[in-house]
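A single protein chain has been omitted; all remaining protein chains appear in their positions.
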Amino acid sequence: MRVIGLLTDFGYKDNYVGVMKAVILNINPKVNIVDITHSVTSHSVSEGAFLLWKSYRFFPKDSIFLVVVDPGVGSQRRAIAVKTKNYYFVGPDNGVLYLAVKEDSLKKIVSLDNKNYFLKYVSSTFHGRDVFSSIVGYISKGVDIEILGKKNSDMESLEISKPLISKDRIKGEIIYIDNFGNIVTNITKDDFLSVFKNKKFIASLNGRNFSEIYDCYNYAPKRKPFFIEGSFSYLEVSLKESSASKYFKARIGNQVEIKLSNVG
Amino acid sequence: MRVIGLLTDFGYKDNYVGVMKAVILNINPKVNIVDITHSVTSHSVSEGAFLLWKSYRFFPKDSIFLVVVDPGVGSQRRAIAVKTKNYYFVGPDNGVLYLAVKEDSLKKIVSLDNKNYFLKYVSSTFHGRDVFSSIVGYISKGVDIEILGKKNSDMESLEISKPLISKDRIKGEIIYIDNFGNIVTNITKDDFLSVFKNKKFIASLNGRNFSEIYDCYNYAPKRKPFFIEGSFSYLEVSLKESSASKYFKARIGNQVEIKLSNVG
Partner (left out) sequence: MRVIGLLTDFGYKDNYVGVMKAVILNINPKVNIVDITHSVTSHSVSEGAFLLWKSYRFFPKDSIFLVVVDPGVGSQRRAIAVKTKNYYFVGPDNGVLYLAVKEDSLKKIVSLDNKNYFLKYVSSTFHGRDVFSSIVGYISKGVDIEILGKKNSDMESLEISKPLISKDRIKGEIIYIDNFGNIVTNITKDDFLSVFKNKKFIASLNGRNFSEIYDCYNYAPKRKPFFIEGSFSYLEVSLKESSASKYFKARIGNQVEIKLSNVG
């Protein structure tokens, strides 16, 4: 069975996600639909793009990703279907698909113009249901994406910020905060080691400092924050068995600075 | 594979929904279970009825809907299975199934009396697991609902309130608020146009006024509330990329009034 990965900012209160699944299954009952998450911060295209990028690679080849973080729904923003080396992606052309598509190698982009593949009645507020889910149902049945609309040569781009790295300092920022309160920075472990290998450091975030890095939560003491390379392949600021996010009053975009320590 | 749509007020904290799915799969492993939502406000039969009504039509023909919003569980309230023109519905007979059943044309109602189709041990607090899920498993295998109990001629009814419409005024109310903070009224766009077509209007809600209606979020300015025809086919009060519900301190049942504007 074809696997479809769903990623939206719809949350779990409404019937919106359930209805999208119904539309897909009405077109192709032989699919396996996986919720990536529906808790993307409302209208946060960059958060959606980040989570898609960090998820798609674990799915079976030929999986189809339906991503609806779409503040511009109903406007002239394009809706697109994209074929990459191993996958298909469907969503608004606002950058939310970009990081995953770029990494997996773009093969083909079409804009979704062919109304024969939409639901009969298309609302102006819920293209996730009336356009995107319908399109995904047809792609999962083997419809060539070139039938869905005009070929395009490019798509909206979006990049994860890079930290500033100098010989004794790294300035990065928070790009995601998870449900446990782990704070994901845009600094990789390689970035960190390029400056601080075998050296003492002081990191600061929202006026609070720490100076430890561990390979695993278990080695860390309780109640003292530390860096750890997390499962997104970035350094995360964590607190053992509690929320670093609460401790630091962390928000996405807050600056994280690491300096050489003069102690010792 | 037969599709089963689940709609409850159980939330996402407990194992209740997971266990209901287990009971269904234990009877029939060849079903595809779709969560419509489990965030119906606790014990709100009318909210459950509304969301079922606005969801069922997108599902494949012959789908079975299991709806558990059941404040009277364990009492003498009837449990029913209903066949309509295109679907099956199972749940308590408290009105929660009514709007969908009425729209899709009632064919047959039975009360769930035949304990051979329940789990062996039936608790007094969780018929969603011990009665309803078991029944749904058997219906999905093709068991005729007439075997499940006595035929009934009627069921509990429940209606969505209608707005009061006069020649220069509409008085409606809030019937649902979604996860984005969009405020769903019981006023349709046709209701609105019947009074205000090509005319200026002032709408008021909880002491705050607005006077715009748009076809799409994108045309609206930020920070100014407006009407838009939403995906439930009712007028919604929205704020572009933020929560109208917070702005208006909106609650289900609050009155929304629209008057002709004397300006200009």
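Going by the order they are written in, the chains are A and B; count residues from 1 in each one.
The definition used in the following text is that a residue touches a chain if its C-beta (ideal position, glycine included) is under 8 Å from a C-beta of that chain, and two chains touch if they have at least 3 such contacts.
Keep in mind that what you see is a predicted model, and the values were worked out from it rather than measured.
Here the missing chain is touched by one residue of B:Val3, B:Val73 or B:Val256, and it is B:Val73. Screening A:Glu156, A:Asp178 or A:Glu212 for touch with the missing chain picks out A:Asp178.
For the options B:Ser42, B:Ser161 or B:Ser194, the residue in contact with the chain missing from this view is B:Ser42.
Mapped onto chain B, the interface with the missing chain covers residues 10-19, 21-23, 25-26, 29-30, 42-43, 71-77, 123-126, 129-130. The set of chain A residues touching the chain not shown comprises 1, 3, 5, 7, 12, 32, 34-39, 51, 54-55, 58-60, 63, 178-180, 215-219, 228-231, 236, 241.
In this text, only the chains that are shown with their structure count from here on.
Distance between chain centres (mean CA atoms), chain A to chain B: 31 Å.
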